[in-house]
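Left out: one protein chain. Kept in place: all the others.
Think of it as A and B in the order they're written, each chain with its own count starting at 1.
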Amino acid sequence: MHDGGKVIIGLIIFLALITFPLWYNVATGKAGYVPELEKATDGPCVRDTIYMKANHMDLLNDWRDEVVRSGDRFYQHADLGRVEKSLSNTCLSCHENKDKFCDRCHDYMGVEPYCWDCHIIPKELTYGN
Amino acid sequence: MGIDRRKFVKLAGLTVLGFAGAKPGGVFSQETPAADTASTAPPSGEPTAPLEGKRWAMIVDVRKCMQNPDCHACSDACHLTHNVPDFGNPKDEIKWIWKESFHHAFHEQGHEHLEERMLHTKLPVLCNHCDNPPCVKVCPTQATWRREKDGIVMMDWHRCIGCRYCVVACPYGSRSFNWRDPRPFIKEIQPDFPTRTRGVVEKCTFCEERLSRGQLPACVEACEHGALKFGDLEDPDSEVRAILRENYTIRRKPALGTQPEIYYIV
Partner (left out) sequence: MIEKALTGNRGYWSWVAVLLVFIGIGFLCYLRQYNTGLTVTGLSRDVTWGFYIAQFTFLVGVAASAVMVVLPYYLHNYKDFGKITILGEFVAIGAVIMCVTFIFVDLGQAFRGFNLFLHPTPHSLMFWDTVALGGYLMLNVIISQVTLGAERKGIAPPRWIRPIIILSIPWAVSIHTVTAFLYAGLAARPFWLTAILAPRFLASAFAVGPALLILFCLILRRFTRFDAGDKPIQKLGVIVTYAMVVNVFFILMEIFTAFYSDIPEHVLHFQYMFVGIEGATTLAPWMWVSVLAALVSLIMLLVPSIRANTKWLAVACVVVFVSLWIDKGLGLVIAGFVPSPLGTITEYWPTWTEFGISVGIYAMGALIISVLYKVVLSVRGQVEVKKYKGVEMARETAGNAYGS
């Protein structure tokens, strides 16, 4: 083909650039990085860790719909008794430091949930703001 | 402390089961919870059975407000409990319950020769939680709707797109819009109730979150003069039904067919 050499070189550069995210982390040894999450101040959680890691956002969505749209604010937990379906009041009562727990994974993944626009982080409250 | 959180919650859960047998309207024939000055404090961890009613309504005894013209405990309590911001100007103002003159609250009723005491009185107005709410009719996303189970006209701040059609449709001016971010303008944030974000409409929700914890609405609890009564209209033995049987009451703009559930004893 015409300018075959240039085309192939161009293709190689393109492939290198497009696969950059894949090989860069391996090359610099960051591939094994796992965000370090602060442990909860109390336990157990309403659901097990494996479930929460994969589905906490769905759980929160379900809670939101159940509380707001159905008016169904509490439920009976086998171990914890009556639990309030509340991010601020329940989840954050054990995971007190959002920046050392929630934000760790969210920042790493580049996710910006806007729950915090409204739902309060009790520990971060300073009166008079 | 000799008891840990887990045991405490278990004990509380058993207590809830005990209360579950209580007769629903009967809660009102008991003494209302002590109206201490911290009545607007966030609900304690102690769970109580939710207040249950089929059609919540409120009665405002304007005569009692007349005797206390400088009192605004109801709006103070509500706005504190629900993190309602104070922007300091009427353009951006947000209010869930507030005091209006008779002339404004009952616009079609006012006339030149209104009785003296009424001329200078302000009385509390709030969302009427109508049985036939025009705001619900117009909302394009059902971000506001009338709850079948208890008649509360509820708000979903997750779904509201901020079109303000409900504000336009409300004949009572009960709704406010967040023209800007409210957080910096809340004097004392209560951590157990969310704030709202800018761009959504808000209004009184009859304290449904307090009702679910067995507490009366914040305004009712905060009123030291007993001007506000709250109860279930569908329960013939409730206090509100008794009051309605014995007193002449009026509602705001009845001709519009909205069936408001706030009754005023004038």
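The rule is simple: contacts are C-beta pairs under 8 Å (C-beta built on N, C-alpha and C of every residue); 3 or more make two chains touch, one makes a residue touch a chain.
These numbers were taken from a predicted model, which means no experiment stands behind them.
S.K.: Let's see if you follow the contact definition: name the visible chains touching the chain that is missing.
M.R.: Answer for the hidden chain's contacts among shown chains: B.
S.K.: Considering the whole complex, which of B:118, B:138, B:186 or B:243 touches the chain not shown?
M.R.: Of all options in B:118, B:138, B:186 or B:243, contact with the hidden chain holds for B:138.
S.K.: Could you tell which one of B:62, B:77, B:160 or B:189 touches the chain left off the display?
M.R.: Candidates B:62, B:77, B:160 or B:189; residue touching the omitted chain: B:160.
S.K.: Using the touch definition from the top, which of B:48, B:128 or B:178 touches the missing chain?
M.R.: Touching the chain that is not displayed is residue B:178.
S.K.: Across the whole complex, list the residues on chain B that are touched by the chain not included here.
M.R.: 90-94, 100, 103-105, 107-108, 134, 137-143, 159-165, 167-173, 176-181, 197-201, 253, 256-258
Methods note: only the chains that are shown with their structure count from here on.
S.K.: Which residues of chain A touch chain B once you look at their complex with the stated criterion?
M.R.: It is residues 42, 64, 68-69, 71, 73-74, 76, 79-83, 86, 88-89, 114, 117-120, 122, 125, 127-129 of chain A that touch chain B.
S.K.: Taking the touch rule as given, give the residues of chain B at its contact with chain A in the complex, in rising order.
M.R.: 5-6, 9-13, 16, 47, 50, 147, 149-150, 154, 156-158, 183-184, 187-189, 191-197, 208-209, 212-213
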